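The excerpt is restricted to a subset of chains, each kept in its original location.
Each chain carries a letter (A and B) given by its place in the written order, and its residues are counted from 1.
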Amino acid sequence: MPGDSIGKMFKVCVWGESHGPSIGVVIEGCPPGFELDLDGIRKELNRRKPGSSAYVSSRLEQDQFKILSGLYRGETTGTPISILIPNQGFNKSSYDELENTYRPGHADYTYQAKYGIRDFYGGGRSSARLTAPVVAAGSIARQILHREYGVTILAYITQIGRIQSGIDGPGHRAQSNCNFSDESKEREILTLLEGLKASGNSIGGVVECMISNVPPGFGEPLFDKLDADLASAIVGLNAVKGFEIGNGFNAAELTGKENNDEFLVEQGETQTVTNRSGGVLGGISNGMPIVFRAAFKATPSISMAQSTVDNSGNKKEIVIVGDHDVCVAIRAVPVVEALAAIVLCDHFLRYRGQCGVK
Amino acid sequence: MPGDSIGKMFKVCVWGESHGPSIGVVIEGCPPGFELDLDGIRKELNRRKPGSSAYVSSRLEQDQFKILSGLYRGETTGTPISILIPNQGFNKSSYDELENTYRPGHADYTYQAKYGIRDFYGGGRSSARLTAPVVAAGSIARQILHREYGVTILAYITQIGRIQSGIDGPGHRAQSNCNFSDESKEREILTLLEGLKASGNSIGGVVECMISNVPPGFGEPLFDKLDADLASAIVGLNAVKGFEIGNGFNAAELTGKENNDEFLVEQGETQTVTNRSGGVLGGISNGMPIVFRAAFKATPSISMAQSTVDNSGNKKEIVIVGDHDVCVAIRAVPVVEALAAIVLCDHFLRYRGQCGVK
């Protein structure tokens, strides 16, 4: 079973390699008759684009997407939406010395071990470049969710290295140079990033995502629980090493009394007094905001010398040249939102199919 | 799309409710001609069974499983293996007062909101009782992986409440009363658990799982990555609120230089000097031990008074009587192993199908 798709009813299949002629996505199952906001897609792609700040890769990606099918006079037809994004702004020759050498922390070795062959240019299939089509698809999912339920999805950085945000929620994300929520730490972070950039190093971070207005009922027990599907989507994203929802790892320290959310009725709706669960109980949304976090490792592409081996088993020293993200978590923010949107839209359609809502 | 199955080629479908006549599992795609170790299945089920220590639920579950299909003279036939486990040792009437009341931290409300109906006895579909068939299926997956590659899967508790293990790996798990890895903390933990039990409270914990001898090549980019599928399986398990692999959330604090694993060749095999990645790079196993952790919340079933509401929106006070796990993470240890085995066995078959290994 190939693993290039996410979602079962709202199904997103991503194809392409970093340095091929183009990359793209086919979105199956989109509800028909939905007027697509193309500017909305463009806006999301721009948020992900390298070069959006000094601390992310400066590869020139125009990300001029083309919609090749599934739209008729601006509305979705219910048939597959094929989106193509040409690859531009790269230099294949800059990768030549990596053809036979395994970069530490990257997927070079595992692709070679699995397939016996790999497109090594720019990391090929394993490149973060492939998150561009994910963002395009996520933008459509987000538009649908917003129209149907007023769902809003906001991700932001709450930690870079050892610097943690001191506030809850998105805070000043919109004004931040690095999607960070806590304005008071911005300067400290920029100093950290400058230093790392100068030394050719990189740093990890944590992205939190808060989703509002999801109605109760999304998520399928036993195995396609809403939180399980979010975990799968998020952990599958490049560089993510951890996922937690609600109290997350902190819940391990707490007693049942401390961690339970008591129910109450507010304006006729069943809610919880607190939201330690992060909006999901038993794998099904409970109507409270969904709050999860993803831990990103530092990009493994650093220009400091590292020891490694090549295809033939020879020891090598490697220095990765070129512009790379100092902190990939920053640029991952819109991708996290896109993945969340895809998972939620899929569960919206699944819920509607089985339970006949609306 | 229903969500009662896990796996695509080694497909495990779990059915049943806590207090129905029986529960069970149908395993599709099992390789043929494999001699099944029924005692092995029994042993795993016994490890999960309530009453195995003083700190877990004492419900009397015999877990006498019956294999109804897919075996011929002790060998798998390649056709579905149907396993049935009768439900016994419960008292339906003890749940009557919960019919219309939502227990905090449980799935009562979300099932009602989604389906408009729920089997409330013992939590019905959302009960941890449903992990018994998962363990049975996982035992078969584990046997296959062990025969094919010598894979071993070992989970153990590394944290209960604020008490953390001070050692790496499984440690004295086998001798522990609570699957804890660090003998020096055992007494402290037992004291904690006794106190919580006495007060009718419960506590969270962390389970770590270490998997050895997985060959490089398991896992499908882009979306069915090995770590993503593990995350999905584990976060889908009752009470899990977080998942991390390798350095996990700690990776957010580290630089690329600190977090990368350099490659070397040992005895002709490409390995990494360190294992900060936890055995997975780019979503594909790299041959190093796979190490992940799951954060469990405290069981929400506590006998302390809690405020909640009922189906009709009336405020209620609830005290949950009956025997419950003081720390569900303890009994989840074999379930975590089972889920890991299922995910790995699935990826073994998928790898073999596409790449024709062996």
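One rule holds for everything that comes next: contacts are C-beta pairs under 8 Å (C-beta built on N, C-alpha and C of every residue); 3 or more make two chains touch, one makes a residue touch a chain.
Values in this document were obtained by computation on a predicted structure and should not be read as measured data.
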In this structure file, how many copies does the full complex comprise, given 2 in place?
4
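The definition used in the following text is that only the chains that are shown with their structure count from here on.
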If you average the Cα atoms of subunit A and of subunit B to get two centres, how far apart are those centres in Å?
26
Residue ranges of subunit B touching subunit A (in the complex, touch as defined)
1-6, 8-9, 14, 102, 104-107, 109-111, 113-116, 125-126, 130, 159-162, 196, 201-206, 216-217, 219-225, 227-236, 238, 241-265, 268, 270, 272-273, 277-278, 280-287, 295-302, 304, 306-309, 313, 315, 329, 350-351, 353-355
